[in-house]
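Comments concern the structure below.
One protein chain is absent from this view; the other protein chains keep their places.
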Amino acid sequence: MAFLNDDTRVMLEDSVDKFLNAHYDFHQRRTWVEKAPGYNREHWQRFAELGWLGLPFAERHGGLGGDITDTLGLMRRFGAALVVEPYLSVVGLGGQAIAQADNQDAADSLLPELVAGQAMPVLAWEESISRGNPEHLAASARRIDGGWRLEGEKVAVIGGDLATHFVVSAQTFEDDAGPVVELFLLQADELEVAGFPTMDGHRGARLTLAAVDVDEARRLTRDGHGAGVLRQVLEQGIMMMAAEGVGAMQTLLRRTLDYTRTRRQFGVPIASFQVLQHRMVDMYIAMKNLEHLLEATANRWDQSPSHARDSALLKAQLCQSGRYVGQQAVQLHGGIGMTDELDVGHYFKRLTALGLLFGDENYHLKRAWAAL
Amino acid sequence: MAFLNDDTRVMLEDSVDKFLNAHYDFHQRRTWVEKAPGYNREHWQRFAELGWLGLPFAERHGGLGGDITDTLGLMRRFGAALVVEPYLSVVGLGGQAIAQADNQDAADSLLPELVAGQAMPVLAWEESISRGNPEHLAASARRIDGGWRLEGEKVAVIGGDLATHFVVSAQTFEDDAGPVVELFLLQADELEVAGFPTMDGHRGARLTLAAVDVDEARRLTRDGHGAGVLRQVLEQGIMMMAAEGVGAMQTLLRRTLDYTRTRRQFGVPIASFQVLQHRMVDMYIAMKNLEHLLEATANRWDQSPSHARDSALLKAQLCQSGRYVGQQAVQLHGGIGMTDELDVGHYFKRLTALGLLFGDENYHLKRAWAAL
Amino acid sequence: METNSVDLQVFRQEVRAFMEQEADESIREAGRKMTSFFPPFDQCMRWHRKLHARGWSAASWPEQYGGPGWSREQKRIFEEECRVAGVPRLLPQGLGMVGPAIMKFGTDEQKSRFLPGIASGEDFWAQGYSEPNAGSDLASLACRAERHGDHYVINGSKTWTTYAHHANRMFLLVRTSNEGKPQQGISFFLIDRLDRPGLEIRPIIGLDGFPEQCDVFFDNVEVPLDCCLGEENQGWTVAKYLLEHERGGSASFAAQFDMELNRIRERAAELGDGFGGVLSDDPVFRQRFTRLYLEVAALDATESRFAAMEKGSPESGPMSSMIKITAMETLQRITELAVEMEGSPTLTLQLAALTVGAGVAPEGPEQALTVMPKYLNNRAATIFGGSNEIQRNIIAKMLLG
Partner (left out) sequence: METNSVDLQVFRQEVRAFMEQEADESIREAGRKMTSFFPPFDQCMRWHRKLHARGWSAASWPEQYGGPGWSREQKRIFEEECRVAGVPRLLPQGLGMVGPAIMKFGTDEQKSRFLPGIASGEDFWAQGYSEPNAGSDLASLACRAERHGDHYVINGSKTWTTYAHHANRMFLLVRTSNEGKPQQGISFFLIDRLDRPGLEIRPIIGLDGFPEQCDVFFDNVEVPLDCCLGEENQGWTVAKYLLEHERGGSASFAAQFDMELNRIRERAAELGDGFGGVLSDDPVFRQRFTRLYLEVAALDATESRFAAMEKGSPESGPMSSMIKITAMETLQRITELAVEMEGSPTLTLQLAALTVGAGVAPEGPEQALTVMPKYLNNRAATIFGGSNEIQRNIIAKMLLG
């Protein structure tokens, strides 16, 4: 259940609506996406001023003291408007990992900067062998004099292209019981960052850590606590992605309804064809299933017997619903849905990306079974 | 590729058409199904006279010298008319197992009786642990003085209620290398047969073999050859079932087309609703997929690199197509499709049974992968 | 009635104790041998009468008509305990359908004449809506009643009338006028006796081999004028109210499916996979099961949202259609999985073993006894009560305006 009081949340969400209506036009978005840094820096500053970046952080870090479920209304609106600013990466993943880890000094120094719109830490956990599983990794951290030496490679680091800091997962070998996972904080200029645009208009990077040495203060977790923090942050991230997905589907369904009412073939609007009508009904049902499941998941989040089960089911639903709504929106738009010119294809691509990130349907169904 | 020459086959299939047109009415069928022996004995004699029972048996046994692919045209017609006489059980399984096994004396004595319509041997291979796999069994045959002692239980023995003989699979323990599978021939009165009607209007039985002693002459296979014979007979049986399924689907699709053209709702024939039209198209496609796959499978049967793969794929397709066509035929008929009165529900039930017998879709997809 | 959590614990104990004492083996057998939406009739009505003796038969009725006056929480607990005890659910035609309609539209005379028998389980009402030529298209119904002096004369027929062969009463929609729009000339009749001359009831055998639905034929059947519930020609209003009441009052499908899935999961841990392991270790089975589990979780979420929604809100119509669509399709997939899981033993036709009280042991495993009849009967889930095609049309209309 959300932590913020209702008034604060309503006010915040109103501010999101107002901002997006005034500033978030699809055609302008293209210009932000096409040149570095791949998003609008001024927007990010506005996000900070409007308090959005501080939403799920403690008041002592300049935040509003909400929790992750308080961000879902915002994420839904971001999804509906196809926002590219790296809110999920920085606030949801990088920032939350720091906030939930054990290193208070790091949190106290970095989170206020994040909330102010300056620091942009992102989470680097995925490797080519991960397939969704954050605990299957090869990156290592070995003790050296006064600190740690990190080695390994991280892929598909979303927002990695524009990060100021990275929260990196690595295996440590302190214990006889075998390796455990810990998190480390690195500055972007301390490692090799190969940035790239992604097919959904976002940015990503591959990181190479070739013997990067950092001091003890950069270790964010202790006693193998890194795995738990990672799981928790990814589970929360899945909720945020689901909210973004719901928003994107709402827009796609509305676009499709509008288009089929307007587009004529064989002398009638194509919305009069029953097959297309039922297809849109199934899009509606797919969207509502995700919306309702997200709502139920968020409502019981703080008493849920199993975040693993709930988030795995939610991600599987996001994969299913996103695929169906995205594919059918394109199909019902016909040729025009295949063009870069129209926003429909971009929503479809974003839903595709949301389905692939953080483990696919197969992985999450397995994870859900294990947690039933 | 078929063994019979085209003329013979065309003549046979004409005789099947004529017979079914003249004698196979759905309402009469109910009366045969409802009382013992669950089918029409006179039909069976006609089948013998018309040469159908001898179709895939050697001429020296009174047969026509065809192979199993020669029975497919007949099976398709049987499927279309919902024939309950145990052709698959007796000719396809029991008879073929005897014909393909190693025991010539048994074949020479029993097959002529089968072809003449007197003996009705059926195959008893399935056990409660089988789940489609004929090589996973618990029934045992142990050497005793001058013969064998059989123990075990066989379930879902199709046609078991009306059999004169059983071909029973059992594990023998002669070899140090572990148990192997052999086939044995039993007379119906030598064991405990618990017969029952099945939901599709056929008959089945559970067999209990509590220390049944038989002499050596009853062993049908040697050197563990039983497993190979079983596999082969079941693979052929799957082709026969697929042919029956195609026939049943043809009738169901025709019934559904006719019904939707006649039935009116909201002032128009329901066949004018595009959603129902496309549903019938998908029924057509499902049926054609099976028909074409069966044709291709049969055409290359004698040079196929893998009967295991081909028959596993065919059975998986039968499960899929049968389920879709059957379910949708009922759905499109609405309430009337749910009644015992109309034949539609009976076709649906037969297709359901064909899907479940000899291993389900999951089993056969696994089997196909292993044989790719 | 305000209830706190201590009271609720006491209440639950009380309900449980009652179940243990009163739900005898034959009633529980009826619960186990349910193979459609409708439990075996005799045991179900016997259970109804036992509940009535305790004052619990009409859980959702107002106290003035015999309801127990429970809070929402108590109702939930009662339903949970019913599921746990495995007792059959009471038949909805009286308690859930015609009863509430009589409360809303009935005269005082109709209320006092009919409601007590519904609450007590003395009467069973058949529902006469569908006709041979008006499946999901109620407005086109043709069964008609004409005034002749002090009575109506009914001619025509009704079909898919559940358990009419067990019923002593019947409510039905009849055409009383051909003027105006098709649905304007419809009246809602209450027939107090089914042994009237010219009324014939013929059971329909279903795919599972049992009669459950009936055809009902009216050949100049005379009924008194006061059989009309609400105004003459205003039967559509009653039917619409009833439809909404039914929707709002329906128990949770998700909770019911959840129990089915639990049973499947437990059973999969016993059944072999054909290669020496158990079925629940097969990743393919697991994935299929988990997909269904997810469907039920999403349905549960939708049902919660629907329960919290104000009646008559613009989304409540499409949402109830969505629940019908998804719940019935999920139900069909669950029954399909159960059949495949049990495999070929489900092919055995076991009419005797399925008959409650017959004392016939099943052929093959006990757990396989009901799965095929359930699969077959639930093909109707997407047909009756407004087919899923009709439900999709309804949502499409809302979406496209």
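For clarity, chains are labelled A, B and C in written order, and residue numbers in each chain start from 1.
Convention: a residue touches a chain if its C-beta (ideal position, glycine included) is under 8 Å from a C-beta of that chain, and two chains touch if they have at least 3 such contacts.
Quick caveat, the model's predicted, so the values are computed rather than measured.
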Partners of the unshown chain among those that are drawn: A, B, C
Residue touching the undisplayed chain, where the options are A:Ser15, A:Thr251, A:Ser272 or A:Gln327: A:Gln327
Among A:Ile129, A:Ile144 or A:Ala217, the residue in touch with the chain that has been omitted: A:Ile129
For subunit A, residues in touch with the removed chain: 126, 128-133, 136, 155-156, 194, 196-200, 204, 206, 264-267, 273, 275-276, 323, 327, 330-331, 334-335, 337-341, 345, 348-349, 352-353, 356-357, 359-363, 365-366
Absent-chain interface as seen on subunit C, which is shown: 282-284, 287
Touch residues of subunit B, complete complex, unshown partner: 253, 257, 260-261, 271, 274, 277-278, 280-282, 284-285, 288-290, 292-293, 295-297, 313, 316-317, 362, 365-366, 368-369, 372
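The definition used in the following text is that only the chains that are shown with their structure count from here on.
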Of all other chains, the one whose Cα centre sits farthest from subunit C: A
Averaged-CA centre spacing for the pair subunit B and subunit A, given as whole angstrom: 54
Interchain centroid distance [CA atoms averaged], subunit A/subunit C, Å: 44
Overlap residues in subunit C, where contacts from two or more other chains coincide: 389, 392
Per-residue overlap in subunit A, given as positions that touch at least 2 other chains: 274, 278
